[in-house]
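This is the structure I have questions about; it appears just below.
One protein chain is absent from this view; the other protein chains keep their places.
Order of writing sets the labels: A and B. Residues in every chain begin at 1.
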Amino acid sequence: MATWSKPSLIAAVIFLLVSLLSSASVANGGRSGGRRLVRSYDEPCKEMRLYLHDILYDYSNSTSNSTSAAATKPTALSAAVSNPGFFFGRMVVFNDPVTEGRALPPSLEETVVRAQGLYLYDGKVVFDAWFAFTVVFNSTAHQGTLNLMGADPNTEMRDISVVGGTGDFFMSRGVATLRTDAFEGFTYFRLQMDIKLYECYV
Amino acid sequence: MATWSKPSLIAAVIFLLVSLLSSASVANGGRSGGRRLVRSYDEPCKEMRLYLHDILYDYSNSTSNSTSAAATKPTALSAAVSNPGFFFGRMVVFNDPVTEGRALPPSLEETVVRAQGLYLYDGKVVFDAWFAFTVVFNSTAHQGTLNLMGADPNTEMRDISVVGGTGDFFMSRGVATLRTDAFEGFTYFRLQMDIKLYECYV
Partner (left out) sequence: MATWSKPSLIAAVIFLLVSLLSSASVANGGRSGGRRLVRSYDEPCKEMRLYLHDILYDYSNSTSNSTSAAATKPTALSAAVSNPGFFFGRMVVFNDPVTEGRALPPSLEETVVRAQGLYLYDGKVVFDAWFAFTVVFNSTAHQGTLNLMGADPNTEMRDISVVGGTGDFFMSRGVATLRTDAFEGFTYFRLQMDIKLYECYV
């Protein structure tokens, strides 16, 4: 009858430990047909590049083209501190089309991926902003939402957090790297969002 | 002296691997008396059905009954685009009683579970909203908070994210399914919230 030598057994146990602990992606199995958690710390388990188009209504715009509106009047501080200022304290509410390419979609209203939420301007003497919003997917590729939040300073690249998700993005977490891809004053900007999920439930 | 055959040993190792990896709920043990993480991807580790009652102050209401207030004036866009409109850009701040049953609680002020935060209206030609709020539990059953965030479109059921928690809900995450259970214009609505936590620390 074959027996295992002590060194072989130790090697087997070490192999078992190493295989359990050292893989960068840990898949905690679910029941057949159930959800599995895929974690990966070095490479995203899901990655998307999307463009957000924000068209602020500023009275002269066409209402049908506008996708966002200043919800607050200029604050006393922003009026006192700067001219023309960086709108310290302004809150903008948006419902923006989100696309895979850079071009504006044919219909701003019927775009199947949208970003909904708010941003604030919070810089007194330089540009500074803050975001909290939901990307709503209602396309053939994806059904669900991702919830994001974070600071948006005046730097080339800035990271915000993906703090949760629903539907196809159930319980997702990650980071989104923002880059201003184009802008026209405070009336239009196109934001490149590189969404990288490091926790996916598939 | 009993020895293990190679096939038996392999079977034991496979059993060990399977038992470690294939259970849907993974409990990472803590020290005696310490916290344990319970994850479950297919069934919530904690589930609650709660009703949120939002009574908007609209000048004719009784102040003592009101639980929320429009914090912003109508935006130029909402005035230009629609009549009477969906209040694009309106932010409402609320501190709403939350109950286990559908009935309004006897005292709106002293309800021990409350939802505090904001919602935005962000639809131009259809109803659309967005939520960010905290459910504060101060009851005999629960002490702690859950933090939620997500889009609230005009559909029967919609999911938002539970992005964190404190106290009895320390580090919790999950999904809350919202359903409008009743409403009277923009003055009152009752929101059914099915809160499902998939990460619990017990």
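Assume a residue touches a chain if its C-beta (ideal position, glycine included) is under 8 Å from a C-beta of that chain, and two chains touch if they have at least 3 such contacts.
All figures in this text were calculated on a predicted structure; none of them were measured in a lab.
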Touch criterion as defined above, residue of A:A69, A:V136, A:I160 or A:I195 at the omitted chain: A:I160
Given B:A103, B:V125, B:A141 or B:M171, the one touching the chain that is not displayed: B:M171
Which residue of A:I55, A:A69, A:M91 or A:V113 touches the chain not shown here: A:M91
Residue ranges of chain B at the interface with the undisplayed chain: 1-4, 9, 12, 16, 20, 27-31, 34-37, 57, 59, 63-64, 66, 69-73, 91, 93-95, 109, 116-118, 132-134, 136, 144-145, 147, 149, 163-167, 170-171, 201
Interface with the unshown chain - residue positions in chain A: 3-6, 9, 13, 16-17, 20-24, 26, 39, 41-42, 72-73, 75-78, 80-81, 88-91, 120-125, 128, 130, 132, 149-151, 153, 159-164, 173-175, 198-199
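Definition applied: only the chains that are shown with their structure count from here on.
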Equivalent-chain rotation between chain B and chain A, CA atoms, steps of 5 degrees: 120
